[in-house]
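Yeah, one chain of the complex is gone here, protein chain that is, but the others are all in their spots.
Coming up: chain A.
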């Protein structure tokens, strides 16, 4: 399949990139690794007249452990670590900053991420294949488009019926009679990043930037997927060093797919637990992806665990609660009943895996 025609731009800095985006008013897109965008373009679900490469912009492909103070300006004060290197946090206030162009393989392999945020490393390592992890970026993974049986198809296939909400039409074939797109958001790193309290930095053409919790980055509907405006670009992801007075943090990333390799998740679950010396759960985060149009926190299930010593009965209860609280999108790749049951199972597996490390 050939790509549709477009003009190619390779700006040298973020502001220029944002200005080009603004100048083309919705008819331009940034390309990072291209593994999501180019497939969509080959299918003609997207056909921007302008493609803006981020590869000419320096500093977007490094992982920096830096003091939270230095985050106020965009230049990290500490010398950048080259990809995959190890590094240490110097104090409890420090953060880890990951440039949006760092590849998923570099995220998976970086010693500091393996050590401090193993659920992020595991999530990145679970994506697709070696080749796609070498190309796909963490920024692209977060800005990933939603997926649907009626959308991720060739033009010929889609031409057989009127366009749906996702392609500027006015129907949804998944939830009939609905008034929005219900496509699934299946990024593997996003649930892990939400569990880790990560923040994303967004720059615009006015040369201003903001940092927001990644949890607030998503709209909750299938189209538009995230809150990025036409002239905005995500430049970095910052993860706080979740050290909390004496408690021990443990996590697990769990991905359910129909086969082990090269597969989007049917469900993915990121679990993060804080246990004190007596093994009482002080804090819990359970984030579930791929079953709705954005990752969702199972807040009632989190509450069930807090303040208690976790045993099998409590795990079962948390799984049931999570499953009950999330209204899955039906019939996309699996039946609603299967998805509900497997949320229960996957949450249970995640909590057990997190506790396992004794």
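Going forward, a residue touches a chain if its C-beta (ideal position, glycine included) is under 8 Å from a C-beta of that chain, and two chains touch if they have at least 3 such contacts; residues count from 1.
As a convention for this text, contacts and distances are computed from a predicted model.
Engineer: What does the UniProt entry say the missing chain is called, choosing from "2-oxoisovalerate dehydrogenase subunit beta", "Peptide ABC transporter permease", "Protein-methionine-sulfoxide reductase catalytic subunit MsrP" or "(2Fe-2S)-binding protein"?
Structural biologist: Not shown, but named in UniProt as "(2Fe-2S)-binding protein".
Engineer: Looking at the whole complex, which of A:130, A:179 or A:207 touches the chain that is not displayed?
Structural biologist: Checking each option in A:130, A:179 or A:207, the one touching the absent chain turns out to be A:130.
Engineer: At which residues does chain A meet the chain that is not included here?
Structural biologist: Given the touch definition above, chain A has residues 1-8, 10, 31, 34-35, 38-39, 42, 51, 53, 55, 105, 128-132, 134-135, 260-262 touching the missing chain.
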